[in-house]
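Note that this complex is displayed minus one protein chain, with the remaining chains in position.
Take a look at chain A:
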Amino acid sequence: MIEAHGLTKKYGDKTAVNDISFTVNPGRVTGFLGPNGAGKSTTMRMIVGLDRPTHGSVTVNGKPYVQHKAPLREVGALLEAKAVHSGRSATNHLRGLAATHGISKARVQEVIDMTGLAAVAGKRVGGFSLGMGQRLGIAAAMLGDPRTLILDEPVNGLDPEGVKWVRTMVRYLADEGRTVFLSSHLMSEMAITADELIVIGRGRIITAGAVQDVIDAVTKSSVRVRSPQAEDLVSRLQGADVTVTSVEPSLLEVHGLSAQQIGEAAAAGGFVLHELTPLRASLEEAYMTLTADDVEYHSHGAGEETAPAVVAETEGANR
């Protein structure tokens, strides 16, 4: 369990994290979602005491991290791929960390096997790929069999097999009753992996809650209707909360009514329908909507206009 109260971090004039409060509960995978520079890593660094909060406080399993007698058994943290001396082998790196808590060599071997590093464990870390570095970081996080895991962009640099492995692993760990807190800047990744979401932008929490609730709250659903009698159908569909946009002469996009309602209305009026498709804004679009005003680094120019054009995915894309 991680509890943050009014957590704030300023670097000079710049506020990286601005008075955020949140709780990460055990038994759930909690996603920490935000664009680059939103304050995710800074927050995670404050949780494990690497950065000192300017204001506010954060506790892990009831105490500030620094006060735990066996920190590695409370929290396993992957904060940065390759937080490792490049001249040391993976095994020696893990043995060094394990020794601080008297964790056995057998456990070191176990996390090496678990993360699929056995073949390269004796090699110097300097030659590791990003994905191998990431696996080593996860191995280090797992060393103390911690109750709480904090993983900053864990799938970054992993191949598809590795991505799947991380998803399965965090699910398993959460199901065991552990607290799992992982960050990403990809909504699609979070939608697959997380149960709960905390969305952060420019150092502030934008929204938080169950993944589906967060998505539903920002996703406007619509229905695409194709009919040769489109113009007449419009008058039939109009109502208080309904907006109908004519995309093409025979093509409508309807907000505020379900496909079922439209179909029934069309049948009642004797309209011919060639298409009736429920649409959902994509996760990425929902995320863009959420963080539109809170992105630290905007890209200007090319592509900006085209982004919202046709971002339609059919139902079921979320899971």
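Definition applied: a residue touches a chain if its C-beta (ideal position, glycine included) is under 8 Å from a C-beta of that chain, and two chains touch if they have at least 3 such contacts; residues count from 1.
By our rule, contacts and distances are computed from a predicted model.
Novice: With one chain of the assembly withheld, which option in "DNA 3'-5' helicase", "Rubrerythrin", "MacB-like core domain-containing protein" or "ABC transporter permease" matches that chain's UniProt protein name?
Specialist: "ABC transporter permease"
Novice: From the list A:L33, A:V58 or A:V84, pick the residue that touches the absent chain.
Specialist: Of the candidates A:L33, A:V58 or A:V84, A:V84 is in touch with the missing chain.
Novice: Using the document's definition of touch, tell me which of A:P26, A:G56, A:G96 or A:G256 contacts the absent chain.
Specialist: Of the listed residues, the one touching the omitted chain is A:G96.
Novice: Just one of A:P35, A:G162 or A:G201 touches the chain that is missing; which is it?
Specialist: Checking each option in A:P35, A:G162 or A:G201, the one touching the absent chain turns out to be A:G162.
Novice: With the missing chain put back, which residues of chain A would touch it? List them for me.
Specialist: 45, 48-52, 65-66, 68-73, 75, 77, 79-80, 82-89, 92-93, 95-104, 106-107, 110, 113-117, 119-120, 129, 131-132, 135, 140, 142-145, 159, 161-162, 165, 168-169, 172-173
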